[in-house]
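Excluded from the complex is one protein chain; the other protein chains are retained at their positions.
In this document, chain identifiers A, B and C correspond to the written order of the chains, with residue numbering beginning at 1 in each.
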Amino acid sequence: MKTDIIKPYGDTLNDGIVQLSFTLPVENGARAKKAAERYVKKLNFEKVTVVHAKKIADGFTCFMVYASAKPTIDYSKVEAKEAEFEHMDYYKINAMIKESIGRPIIAVGATIGHDAHTVGIDAIMNMKGYNMDYGLERYPEIKAYNLGAQVSCENLIKAAIKYKADVILASQTVTQKESHILNFTELVNQSIIAGIRDEIVLLAGGAKISNEIAIQLGYDAGFGANTVPSQVASFMVTQLIKLMHPTKKQTRDSA
Amino acid sequence: MKTDIIKPYGDTLNDGIVQLSFTLPVENGARAKKAAERYVKKLNFEKVTVVHAKKIADGFTCFMVYASAKPTIDYSKVEAKEAEFEHMDYYKINAMIKESIGRPIIAVGATIGHDAHTVGIDAIMNMKGYNMDYGLERYPEIKAYNLGAQVSCENLIKAAIKYKADVILASQTVTQKESHILNFTELVNQSIIAGIRDEIVLLAGGAKISNEIAIQLGYDAGFGANTVPSQVASFMVTQLIKLMHPTKKQTRDSA
Amino acid sequence: MAHIPLNLKQIKRVKDLAGQITDQVHGFIVEHSSLSVERAILRLYGVDGLADCGAPLPNRVVDIWQSDGNIATGISRPFAGAILASGESPQRTAELIAQGKLLLGDYAGGSQEQIEEKERELSEKAVAILEASKTRKAKKIEKVPLPVQPWRYLIVATGDIYEDRTQAESAVFSGADIIAVIRSTAQSLLDYVPYGPTTEGFGGTYATQANFKIMREALDKASIKHDRYVRLVNYASGLCMAEIAACAAIEDLDVLLNDSMYGILFRDINMQRTFIDQYFSRLICAKAAIIINTGEDNYLTTAHAVDSAHTVTASQLINEAMGKKAKLTDDLLGLGHAFEINPEIENAFLYELAHAQLAKELFPDAPLKYMPPTKHKSTDIFYSHCMDTLFNLASVTTGQGIHLTGILTEALHTPLMQDRYKSISSVNYVFNVARDLGEEIEFKKEGFIVKRAQQVLNETEMLLNEISNVGLMESISQGRFADISRPVDGGKGLDGVFKKGADYSNPVMDILEAVE
Partner (left out) sequence: MAHIPLNLKQIKRVKDLAGQITDQVHGFIVEHSSLSVERAILRLYGVDGLADCGAPLPNRVVDIWQSDGNIATGISRPFAGAILASGESPQRTAELIAQGKLLLGDYAGGSQEQIEEKERELSEKAVAILEASKTRKAKKIEKVPLPVQPWRYLIVATGDIYEDRTQAESAVFSGADIIAVIRSTAQSLLDYVPYGPTTEGFGGTYATQANFKIMREALDKASIKHDRYVRLVNYASGLCMAEIAACAAIEDLDVLLNDSMYGILFRDINMQRTFIDQYFSRLICAKAAIIINTGEDNYLTTAHAVDSAHTVTASQLINEAMGKKAKLTDDLLGLGHAFEINPEIENAFLYELAHAQLAKELFPDAPLKYMPPTKHKSTDIFYSHCMDTLFNLASVTTGQGIHLTGILTEALHTPLMQDRYKSISSVNYVFNVARDLGEEIEFKKEGFIVKRAQQVLNETEMLLNEISNVGLMESISQGRFADISRPVDGGKGLDGVFKKGADYSNPVMDILEAVE
């Protein structure tokens, strides 16, 4: 395999230049600056310049630093785990559902836990949609139920069962103290307990959610900032077809 | 010796949080973000979040990252090499020169090489001074000759000999491609060739100059951003006394 | 100050409309009370701490009375009776009640008059507590003066009150005039006020009386050190509005987030409950000289900041009218609004100026609370920093009162110490270099800014007309604010609402209402 060794770029290839800013719990002064410099060296940098140091509280100093990073990375070895699916448009998605599933998809979504942020899940589900891209409610071939925010995992699963959902969409915005991880995990567990995990497409989303983390937590996919509804709908239908036609899925995979 | 192990501080002691920003020579996309994340991990960070990734040219992406740095540093082991002298005021300095040297000090200064930045050396030497602190020209006990900018090292040394200077002040602002190092080194060499190095106090200054680097280059001291003239004058007289009264110096050192 | 000439008659019309709307709701409010109101009375009577079961004592006592089916009387009378019966302090009496050692509703301890006398005594003391807080604050401000407006408001939100304190000290060091301790996520949905110093919140720190005290003490020190009085803010809106107001007053807080509709819209708290609670909590604030901050800024995080600008203005007018009903004077009305227009809209800054100036024209004497961009903040922290810089300019130019400092990492995380420093540096810079810009410019007559302000005012008038026709509760259930609709009987906390009986008594409220 071909390698592709790279480094940060300032104004000359591979100069490694990085801007850093951080606070150390020390009083400002020559020693503080020295400590900042040494610390950044420990982070595998050379040519470290502490360009700014400012006292921001008794015993705390904020530093700004430019430095040249030493490591390189082989870009050819970097793989990303994006949800794999063809991004289709509104019309194609509806057509595909009609053709391959033969009935409207049912989707239930909510912001779980104590999280009150609805703007994200609304962007995906409400008619209006996001960034000129219609929301799921608008799709004739999708029946979308948006339960809003602060919904307990239990209630979301109950609703999914009640509506015979094909897809569950869970949103989390607050990530402080890993609360999103706790809530997402809880939802997966509840779906397993309810015995529906294998029958549904389970999606996680939110500003700080990546596909990778969602998959780690047991979801089919995760969607982060700037997702548009048609991406989600595309994934939903693609995944659902795989779920409903496992053989078809295999042929696809081997193709 | 007591240790004092510290780490960067975000909002919880020792959380290690650092803000970084850099460019990688790759097209933006999921792989690019992954590469940025991995790269920051190589820099000895954990909990790396690539908060922003933006294409800024074909084949270049700018990243913003928050991450938690792993190393610690023992602050008790950090020593800074500031020029050591008592910072005196205008009156005290003049009095001290009168008393301990018995004649006005002669100082010659310039911005050397092709560097055209005079504001810094002017701030130290001109009457007006800097930040409400009088410049050297104002001191009755200092005779200051400011030769301006773009002065060759040779000419500065010649002037120093002509004026029988006690102190030479050299300024450098442009640091691109290490031009300041080249010029400062050249000046030291010229002073040695002229045979005056041991008889004078040799000072370096400029926005990016630290005492440490100046000493490494063979100067008596170096002065960086926000230096005020009275600091320089204080050092000048202190150092000159050491130079003129070597015994006195020893007793001081052993004190 | 750059001025937008508005029709004074129209201003009067919208204020009258807001007054009518308030009057309608007020009719409902005065006939009802809530468990939280009753608990607030107990707190002002001197009841604090936890019962053995772990619930706060005020909750225990009120719950007992409610589960007995007697709540329509309110808690004041039976509690006064219990004190007479026990002969103990309010605190001890409450403990005895909670332990089941003393029965509420046992009026044997004294005559009707004696009980009323006790109630009077308790309530006068209660009101004196509020007055004392006002006096203490006034004295502090004599010693270390208040800074000029806009006041630089910074939040701390670590979840740990001691860590918050460190952050707050840092903020004051860099220039903050007001510190707000952000409340732990969803505390507004707790039907009690947590107790004691706390170190584990989510997205914020629990609002407890002990935490208030810790922070106020730290800020008192900081005020003296930096020679300017630093105000302290916390959050009342939620299921415990009145109780938190009581705790805040006791601990000399300066500002409370206290909106007549926020809980309804953003926390799905029942609207009846909210209207009842806000009234009593604001009476408390008025007496203790606590500035209220309203939450109109939140509307623009769910609704479109241009299309829905008039809902902000309408809500401000309603909050003002409700506030005045609760005796809040202009200087205590920190009505909220925000700089939330999508920066991709051309001339967004002109809209912002128009909206901000409109608020100033309508409420010239109120310390308006101006919220920075949040929804359209980018994860590009440098870009976000620019947005805040223009926000700072809009604020100082239009003479806002309370300036919530925008943070460059808004789209990422609750602020780190370094974030706060960087953000306040921008505020300090802009406020200094453009201090008198507002005095030195005029908005072009017939220009875009003037017309835009007029348009928003016209839309506001139409909306208020509609609301006054159908009533506020019905309007909210139709989703008139923030694109959110809430049914009159839906949401949390309705079970805590009760109709006052003929024998209901709340002498604290009586005194506070009597004030002129």
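Going forward, a residue touches a chain if its C-beta (ideal position, glycine included) is under 8 Å from a C-beta of that chain, and two chains touch if they have at least 3 such contacts.
Computed from a predicted model, the values in this text were never measured in an experiment.
Shown chains touched by the missing chain in the whole complex: A, B, C. Check C:E121, C:E217 or C:E442 against the missing chain and you find that the one touching it is C:E442. Touching the chain that is not shown, out of C:L6, C:L146, C:L190 or C:C386: C:C386 (per the contact rule at the top). In the complete assembly, the contact with the undisplayed chain comes from C:S426, out of C:S170, C:S315, C:S426 or C:S468.
The omitted chain makes contact with chain A at the following residues, 9-13, 17, 19, 21, 49, 51-52, 54, 64, 66.
Residues 2, 343-350, 380, 382-383, 385-387, 389-390, 393, 408, 422, 425-426, 429-430, 432-437, 439-444, 447-449 are the ones on chain C that touch the missing chain.
Residues 21-23, 54-58, 60, 62, 114-116, 118-119, 122, 150, 174-177, 179, 207, 225 are the ones on chain B that touch the missing chain.
In the analysis below, only the chains that are shown with their structure count from here on.
The leading chain pair by number of C-beta pairs in contact is A-B. Chain centres here are Cα means. That of chain A falls 35 Å from that of chain C. Between the CA-based centres of chain B and chain C the separation comes to 51 Å, rounded to the whole angstrom.
The mean-CA centres of chain A and chain B are about 45 angstrom from one another, to the nearest whole unit. Multi-chain contact residues of chain A, defined as those touching 2 or more other chains: 21-23, 60. Residue positions 379, 411, 413-414, 416-418 of chain C are each in touch with at least two other chains.
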